[in-house]
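Shown next, in structure tokens, is the structure this report addresses.
Every protein chain of the complex appears in place save one, which is left out.
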Amino acid sequence: MRASGHDGMIFSMRRSFPSPLASAQAPVAFTLPVRIYWEDTDAGGIVFYANYLKFFERARTEWLRGLGVGQQTLHERSGGMFVVSEAALKYHRPARLDDELAVTVRLQHTGQASLLLAQEALLCGQQLCCEASIRIGWIDAARMKPARIPPDVLRLVCP
Amino acid sequence: MRASGHDGMIFSMRRSFPSPLASAQAPVAFTLPVRIYWEDTDAGGIVFYANYLKFFERARTEWLRGLGVGQQTLHERSGGMFVVSEAALKYHRPARLDDELAVTVRLQHTGQASLLLAQEALLCGQQLCCEASIRIGWIDAARMKPARIPPDVLRLVCP
Amino acid sequence: MRASGHDGMIFSMRRSFPSPLASAQAPVAFTLPVRIYWEDTDAGGIVFYANYLKFFERARTEWLRGLGVGQQTLHERSGGMFVVSEAALKYHRPARLDDELAVTVRLQHTGQASLLLAQEALLCGQQLCCEASIRIGWIDAARMKPARIPPDVLRLVCP
Partner (left out) sequence: MRASGHDGMIFSMRRSFPSPLASAQAPVAFTLPVRIYWEDTDAGGIVFYANYLKFFERARTEWLRGLGVGQQTLHERSGGMFVVSEAALKYHRPARLDDELAVTVRLQHTGQASLLLAQEALLCGQQLCCEASIRIGWIDAARMKPARIPPDVLRLVCP
């Protein structure tokens, strides 16, 4: 069972899944180039479906790092951190060994305790391989409980 | 950014995300025990969020194998295969090193070209760590195009 | 570059690499069955070479668990833990999707600060896919420094 989307039947969550058109309305905040290596592929000759979540995580990390939000540092200073609470993925076309993907981050919605991000993995910067809607929430790491995103972090993320 | 759900704000896809109550209506077709090893964890001390997709894939594979649907065999015989086209995940509580998860498969909907599955990863068989809604579609592997699920496969999956 | 050994040229470390004959002298202390899933394979259609280290780690963990050596518990009680300090692998023949491997643990040598293990991944319980020589050392986790293995742990591992 490999990752390779197609437009088959109506998916129950399709209505609310961010369409490419909708997500295009928020500007791309960050793009990370990701090269596909042997480790990323499976016996079907294409990228294993779970690995897009790795690529999306790398892009979020670099986006935050670029804003000055170092996750390790934040954790040590504030005792809090971002964690993923929800993820929705749609697979459109497969990526293969040696491909280079452009992995994007768009900030769709900013709340007091979480951010909603739209992310895409694009081949040749154009052909959509996988799109995702990812919710990251702020938690108090010691208690593993949701908490308000610190104001200085919010200001960096959403100026 | 680690996997550890919480009930923060309203997620845009929440309305259509299969609630535990809804998914409980379809009986559990298969349960796979999954032990958490070092490889599954991350520096936050918990299971890395992408790895639940590995666990869900293992459970789907064993569910199909138990029904007599060998994926490798099918591919060689029919030239077709199941691929994941959509996945939605909700993270409720973290799993940790040495935990044993019960990973379930429920058949939510059967179409001519795809199946909709509800899957859960439960701690101690009860506490929900992660739930997912996964659509797997049948494709003609040579052309990588959606196709009708062969009738004998459909009969095995949904008798 | 995929994992699939062959007996090509003389490898510089071959002289000292534990031969199947030598490692056969220590009895198999533990065997773990490991099923190969999509996540384990690569675009060459075979198990990705790094993943044997995952399988060997799973087998070591279950071997220790069977002896009553819970790693998490030990860490909390003694502040120490086993870490891998050296690993040598030889790839003999590829394993593929749906294969079931028997992954073994043999205790080759017991020292005061480390154990030397011989491990094998066998197809159908017979054909050698990958063999490894793994050294695990005991460390004081707080200082990340080598330390003596606690006597009660040594007694469990090597009665």
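Lettered A, B and C in written order, each chain numbered from 1.
Definition applied: a contact is a pair of C-beta atoms (placed from the backbone, for glycine too) under 8 Å apart; a residue touches a chain by one contact, two chains touch by 3 or more.
Treat the numbers as computed from the prediction; the structure is a model and nothing was measured.
Novice: Among A:Leu67, A:Leu97, A:Leu128 or A:Leu154, exactly one should touch the missing chain; which is it?
Specialist: A:Leu97
Novice: Taking the entire complex into account, which one of C:Thr41, C:Thr61 or C:Thr104 touches the absent chain?
Specialist: C:Thr61
Novice: Contact with the hidden chain only, please: which chain C residues?
Specialist: 1-9, 11-18, 44, 49-51, 53-54, 57, 60-61, 71, 81-91, 93-94, 108-109, 111-114, 116, 133, 135-137, 139, 141, 144-146
Novice: For chain A, enumerate the residues touching the unshown chain of the complex.
Specialist: Within chain A, the residues touching the omitted chain are 35, 37-39, 54, 57-58, 61, 65, 70-72, 96-98.
Novice: In terms of residues, what is the contact footprint of the unshown chain on chain B?
Specialist: 1-2, 38-39, 41-46, 48, 50, 96-97
Note that only the chains that are shown with their structure count from here on.
Novice: So how far apart, in whole Å, are chain B and chain C when each is placed at the average of its C-alpha atoms?
Specialist: 30
Novice: At what distance in angstrom does the C-alpha mean of chain C lie from that of chain A?
Specialist: From the centre of chain A to the centre of chain C is 35 Å.
Novice: Can you list the chain A residues in contact with two or more other chains?
Specialist: 1-2, 44, 50
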